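Of the protein chains in this complex, one is absent; all others appear in place.
Labels for the chains are A, B, C, D and E, by order of writing; each one numbers its residues from 1.
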Amino acid sequence: MLSKNIETFIACDAEYEDAETVIFGAPFDSTTSNRPGTRFGSRAIRSESFGLETYSPYQDKDLEDIAVFDSGDLELCFGSSEQALADIEERAKTILEDGKRPFLIGGEHLVTLGAVRAVAAKYPDLHIIHFDAHADLRQEYLGAELSHACVLRRCWDILGDGRIFQFGIRSGDRSEFRWAQEGHVAMHPFDFDGLEEMVQKLKGKPVYLTVDLDVMDPSVFPGTGTPEAGGVTFLQLLQAILTVCKDSQIVGCDVNELSPPYDPSGISAATACKVVRELLLALPPFH
Amino acid sequence: MLSKNIETFIACDAEYEDAETVIFGAPFDSTTSNRPGTRFGSRAIRSESFGLETYSPYQDKDLEDIAVFDSGDLELCFGSSEQALADIEERAKTILEDGKRPFLIGGEHLVTLGAVRAVAAKYPDLHIIHFDAHADLRQEYLGAELSHACVLRRCWDILGDGRIFQFGIRSGDRSEFRWAQEGHVAMHPFDFDGLEEMVQKLKGKPVYLTVDLDVMDPSVFPGTGTPEAGGVTFLQLLQAILTVCKDSQIVGCDVNELSPPYDPSGISAATACKVVRELLLALPPFH
Amino acid sequence: MLSKNIETFIACDAEYEDAETVIFGAPFDSTTSNRPGTRFGSRAIRSESFGLETYSPYQDKDLEDIAVFDSGDLELCFGSSEQALADIEERAKTILEDGKRPFLIGGEHLVTLGAVRAVAAKYPDLHIIHFDAHADLRQEYLGAELSHACVLRRCWDILGDGRIFQFGIRSGDRSEFRWAQEGHVAMHPFDFDGLEEMVQKLKGKPVYLTVDLDVMDPSVFPGTGTPEAGGVTFLQLLQAILTVCKDSQIVGCDVNELSPPYDPSGISAATACKVVRELLLALPPFH
Amino acid sequence: MLSKNIETFIACDAEYEDAETVIFGAPFDSTTSNRPGTRFGSRAIRSESFGLETYSPYQDKDLEDIAVFDSGDLELCFGSSEQALADIEERAKTILEDGKRPFLIGGEHLVTLGAVRAVAAKYPDLHIIHFDAHADLRQEYLGAELSHACVLRRCWDILGDGRIFQFGIRSGDRSEFRWAQEGHVAMHPFDFDGLEEMVQKLKGKPVYLTVDLDVMDPSVFPGTGTPEAGGVTFLQLLQAILTVCKDSQIVGCDVNELSPPYDPSGISAATACKVVRELLLALPPFH
Amino acid sequence: MLSKNIETFIACDAEYEDAETVIFGAPFDSTTSNRPGTRFGSRAIRSESFGLETYSPYQDKDLEDIAVFDSGDLELCFGSSEQALADIEERAKTILEDGKRPFLIGGEHLVTLGAVRAVAAKYPDLHIIHFDAHADLRQEYLGAELSHACVLRRCWDILGDGRIFQFGIRSGDRSEFRWAQEGHVAMHPFDFDGLEEMVQKLKGKPVYLTVDLDVMDPSVFPGTGTPEAGGVTFLQLLQAILTVCKDSQIVGCDVNELSPPYDPSGISAATACKVVRELLLALPPFH
Partner (left out) sequence: MLSKNIETFIACDAEYEDAETVIFGAPFDSTTSNRPGTRFGSRAIRSESFGLETYSPYQDKDLEDIAVFDSGDLELCFGSSEQALADIEERAKTILEDGKRPFLIGGEHLVTLGAVRAVAAKYPDLHIIHFDAHADLRQEYLGAELSHACVLRRCWDILGDGRIFQFGIRSGDRSEFRWAQEGHVAMHPFDFDGLEEMVQKLKGKPVYLTVDLDVMDPSVFPGTGTPEAGGVTFLQLLQAILTVCKDSQIVGCDVNELSPPYDPSGISAATACKVVRELLLALPPFH
């Protein structure tokens, strides 16, 4: 008898019971203020992953050797951020309750808030490592407090001072940079300088890693809502991920802001797939 | 002394006091469930209009001879439909209070609701003529009642039975077609059959004309969120607009659902400009 | 417990035992001589089908009411036509042996040969109705007898004279037109003239319907390997499908030649989805 | 010994001495006021012609049976219209002096003027049949008298009243339409109404046929500088070409305004190739 | 009362009297020999600037704090380089006479000549700093002396030996490199080596800075007429701009050669906006 067509990120076809990490997609971009389209990000990453090998020569590891479950995309409400965030939080909560690590694929960056709500509920001492071109620290944006441009500020509302560590930031309004400089968050502009030291300090703490793919240079990653010149290369991002994963207790993570319609060459989706593969392979054990 | 750079739809540069019709853009697409991008519609229509002539050989009329004011685009809140609709309603109300006719350019179709709220407040006996591929009659969609897929249903909430006349409809779920058949709205599927008779019946009544450009065939108008094969040609739409404008008392109108990112050839924007030009030239006097 | 992500053509999620018709995709385009990319056709049709409604206002029928199983795409060998055709034939044979009707989605047109081999084995009196811009009747093309340009000729090798009925043909080399005129196949050039009569004559005979989507005009369906101006509209194709399905005993069918990379607007994929939906809804009972 | 790489429009590889018609390309678009790119038109037509068959089922004729020489593209001066026109005129003159018919492929429509200068010098009683969306009758445009928007006016400067017959026109400024109505040229708006009668009247006169491909609807032919909704279909244009060629003494012709960069689907280039093929096959004998 | 729609580069909305720097666009590309489209450059830079922040974390400065006036785009004659240059020169002259600094946005590189004519008339001791992939030093190109490929040679006609300093050059014909080596201009190939020293030498001299954006690598800036592999990164260009602005008396500048149609991802326009912002913020006082 024929079987149905199941689509997962390449080789992430473990049984749910066996999986340590569970992927879920959040195809949502309603608050995107510039170019929308990240709603198609998770679907593209899943579909394009079949152009990728399961083996990483960088880590000499293979997806065939780890147990990941891909639960597909949520069906979210366009037009109501609160409702969409509630659904994301619910999914992350279920995964955590089952003793597994949530791995969220966006969508716009606001989706991170849903996951962080669930993870912070379980791990009150949560710290966030944040790779991004944009500070995302506004109190409100175009009249909305639930906006991609405010997402780390909303996370700060939950976690408070000293818990958020930003790298690669090269865009924001002046007030965001000033607010960060007041000590609420640790903002490392432009690149990953200081990452190694920071990771050492956080050793033993629960960490949520959020990767806004636009931290990479637009040449490497054009398919995103707000391309921002002057970013890092793929190899720099890979090195940063390895640095974080080597010594942190990662209890949740996400990769977001791929907007496939803005990259007809498809290199952004291909690169996003490679970031997801390397992150999956680098993740430390979870229990 | 050099003057500032004023950008309007071509030849719509009357002084506000002199204008009978006032254009405003609503760059909003947060509830779009399929392919977003109509937020860039009004901007593209304004910008591409300079590839157009001001003269229409179809009507032997010229934009140079009429007085239209283009007030530019609103800055709307992405992520909150209610807030965006309030801003649209406010702008339409201002225009009506100044004794002028609002001409709204979308954005997604939900923006119509903002304008209809304002127009219906002034004209309680308002009727709506609706050209579209999609019925847009759902009670709710993906959890939201304020959705592009529900917009005519929301207008019906305001106006009640017998006030909405749909043409060109070729997509919807079964319940929408059944609900229409119960007599709440007059749905004319596939094309403009029956338009002439309907216009004659509405003579003397205040009419709001809403044109979802996807009523045209995707071959003619590919740049839209949900292309739906089997639509009308530009010339059929033009003829329908002339039919409506010849004998109706149009107190407000809109043109929406151009999504420029999905048409690299630009023919959709060019065609949208031509629809706007012809509609502007065909509009009956307003007072 | 979370469930895996199953992707089917919209609403084609029946259990295998219950299904009357079984979809399968053949992502193959190795013999395409002009612009390749139809290998992505079946995947795009499945993925884009979610922009479609399950309800057809043309037929007043709904996919929710019929039982179709989508078995996903085969994994085919690029570079060996014979091997790919063997895999397609095998899949069609399995479906037929299980008492179900195969519904193949290409891929290039050569894939039809695999299905026809299996169907003709079960139904020796098979007739083929063929909608296409191209005659596909060459004895060989660029040195290959297994080529998209030869596929109906290869079907003729199996079925012989008087079994193949072509409609919409507007391209081929002179020898193909001459060979058809010798009476081997019934070629109706340019459109669907004569279809109704032909269908009446075939009443009671087993029929395989093969739809090369490029029978439609390139304006309607730009995303194909060899666009050929002067084709039929979507509504003409729809009418032709309804004509065939009303009175024929269809024992197998296919829809092919969507090449998504050549249509950044996506209207071709959207139109292909609508053709598949209408064909699924129109298919007569199978037993 | 290997031979050099000769590229021609498909099957237009006659020896120069044997050819009755000689193709040459004029890759020039410096006066294009809207979207440039027609400079790549002739190159694309030559290159894409290999996706075409040499046989026309419409005319039951084959390019293999006629003798056409393709002399490639001129290398023209961008930035100097006068210099470019002089080079075009020179080439057309050479062809005419050798007793052959010039077949020019643009480039923007201004290139027609170069050919018309040469042809009118040889045939003082020349008449022009002009298929176009745009009137191209301005006295000057943006400060230039040598502009694509003025090209038929410049031809009128040479030929005078009663010699130019326009079909399909649906765009222009009011003064162009008025000027035509004064009787200087015979303008048939929107379609080919009146073509048959006009052709009969011109019987025996030398005719230059200039085909601006944008006479076709943008759905059929999106890849052009100024897409203008409401045009004719390919089949209408084909029929018009056959009508002209059947009974006119065509002493020169051109096909222009393909702008490949604006059509990533490539259907415009494919359609342009088919127009060129049909026109080549339809051309009456020349001597 | 509603106000008209004024469009400027982001935050460049000072009153004319208050402005120190005045932006104007020159949408001209008639001499472009390879891929046209820079005519849309200034419009895209203005329009896309709204995806940018007004604040630069590189310089810790904000556009909100400086007074720039954006006078929009000139309407130029396509097809006559001399006429277009005269209009550009006239605008630059007006700005200079009003005691302000002209900031020109192209368009193709030839537009620089118009501005340099005006600036050199006011500052006879003018020096030019030129960032570019191409030498642009030909005496003539395809028969034209007014060509983008000759623009610096034309500037040399005005200024003479020792006044032009080129950086980043990696393309040209052999004769251009030889001519530069004869000492007419100082050509620094490939990158910005030697820039710091050169700036120190020019201290106190009036400097015109012309930035051909294709000095950046095509990976960073694909949307240009002639992409040339092996260019500098955005950060290198930014550093070079800061180096020049720190110590030079800049009396005029331009940024040119963005061709939006060749970059569907839009990263080129976004990067051009960022270059313009950084240059505006870095410019020394002008009086």
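Keep this in mind: contacts are C-beta pairs under 8 Å (C-beta built on N, C-alpha and C of every residue); 3 or more make two chains touch, one makes a residue touch a chain.
Predicted, not measured: the structure shown is a model, and the values here were computed from it.
With respect to the full assembly, the chain omitted from this view is in touch with A, C, D, E. Within the whole complex, the absent chain has one touching residue among E:36, E:79, E:107 or E:218, and that is E:218.
The hidden chain makes contact, of the residues A:123, A:190 or A:234, with A:234.
Looking at chain A, the residues touching the absent chain are 51, 53-55, 57-58, 60, 62, 217, 219-220, 233-235, 238, 264-267, 270-271, 274. Listed by residue number, the positions of chain E touching the unshown chain are 34-35, 169-174, 177, 189-190, 217-220, 222-223, 226-230, 262-265.
Those residues of chain C that touch the chain absent from the view are 29-33, 35-37, 39, 75-81, 83, 110, 142-144, 146-147, 261-262.
In this text, only the chains that are shown with their structure count from here on.
Chains that touch both chain B and chain C: A, D. After Cα superposition, the angle needed to carry chain B onto chain D is 120 degrees, rounded to a multiple of 5. Residues of chain E in contact with two or more other chains: 264.
If touching chains are joined by edges, the resulting network of the protein chains shown has some other shape, matching none of path, cycle, star or complete graph.
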